[in-house]
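Below is a structure I'd like to ask you about.
Heads up, one of the protein chains got dropped from this complex, but the rest are sitting where they should.
== subunit A ==
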Amino acid sequence: MAAPGGYHVWVGAETGALKGVNLRKKQATNFGVLNRGGGVCALCWGGPDQSELLVASLDRSVKLFSTEKGKFTDSWQCPGGDGPFCGIATHDSAIITCVESGLIRVWRQDGTEPLELEAGGGLCRMRQDPVNQQRLGTGGKENALKVWDLERPREPVFRAKNVRNDWLDLRVPIWDRDLQFLSSGKIVTCTAHRQIRVYDPASPQRRPVMEAMFGEAPLTALALPPGETSVVVGSAHGDIAVIDLRKGRVLRCLKGVSGGVRALQCHPLRPLLASCGLDRCLRLHHLGQGHLLHKVYLKSRLTSLLLSTHQDWETEEEEPPPPLEVKEEDEDALWDAMETVATAGNRPKKRKSSGL
């Protein structure tokens, strides 16, 4: 499903522009009108074929963007609740939106009343389980992790419990900034108090199964690399690290980011990590070796990103060689015509061109 121009990464910025970035040519194109009031809050794919994007903005509008046509095709207003969007997802051609005050709404296409869920105030993130699309997870400031099932909107399926009081017998504050669903059913969250926690809804224990601390800055973004034995976290100081989930140790630090990280995403097949943040740059790191592959300066502060997994990086590379081969054949024909006239000088040249 190649988009026109082959955009590998879609990034949303605070100025309201949706940017498509082509990593081969290191270029970015802006889509959408620049509007500070309509800054992008969340992005998600419109469906598994990744041909459409849903863009949720600060002015409470959700726009549908088609990657093939290269423009916004539809837009809806999603009022209700207070605060900016903190999560957007799709399920069965219905859009699920979540705002900071805790109101989750499922908007259906046929215009019936949206299904509503109250998840508590101060939410920071809502995500959908990629395996079981009916389950949603929510977390926020003083709002512990809750897993909701859309069939039962009254009560959460799993409600996490805070850890025990620390060594001074003080209550540990909660501030879940980002969460991700693992394929085994467990949930990983990262908090602004520098903790990374793993919860298991299947076990009777409501407290986190594993907890690890990292860094001195609040952790703002979380991503899952393929393999699921580790997580990648990004902090407000620009430290990105790969942390092992079994022991809680730091495996690798990815350097180069100088501002707070807002969004991270890993490629499901290749060892790639895309990161974007307040330093106005999109960076692609190699997960296994940790070096920087691509860095693109995009002129506004970035808030969210989506990696296009259908885009094949290899197919792009084959395009430049074909024109060269065509030229080689023309040259061969030219030399063939001339060979009868002058033999000695042409032989080495012809050998060289045919070798290529």
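Throughout what follows, contacts are C-beta pairs under 8 Å (C-beta built on N, C-alpha and C of every residue); 3 or more make two chains touch, one makes a residue touch a chain; residues count from 1.
What we mean here is this: contacts and distances are computed from a predicted model.
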item: Chain left out of the displayed complex - its UniProt protein name, from "Ribosome production factor 1", "Centromere protein T", "Phospholipid-transporting ATPase" or "WD repeat-containing protein WDS homolog"; value: "Ribosome production factor 1"
item: Touching the absent chain when the full complex is considered, from A:50, A:97 or A:220; value: A:220
item: Among A:255, A:270, A:286 or A:310, residue touching the chain not depicted; value: A:255
item: Candidate in contact with the missing chain, chosen from A:25, A:71, A:249 or A:299; value: A:299
item: Residues of subunit A in contact with the chain not shown; value: 15, 17, 30, 34, 36, 192, 217-218, 220, 236-238, 255-256, 258-260, 278-280, 297, 299-301
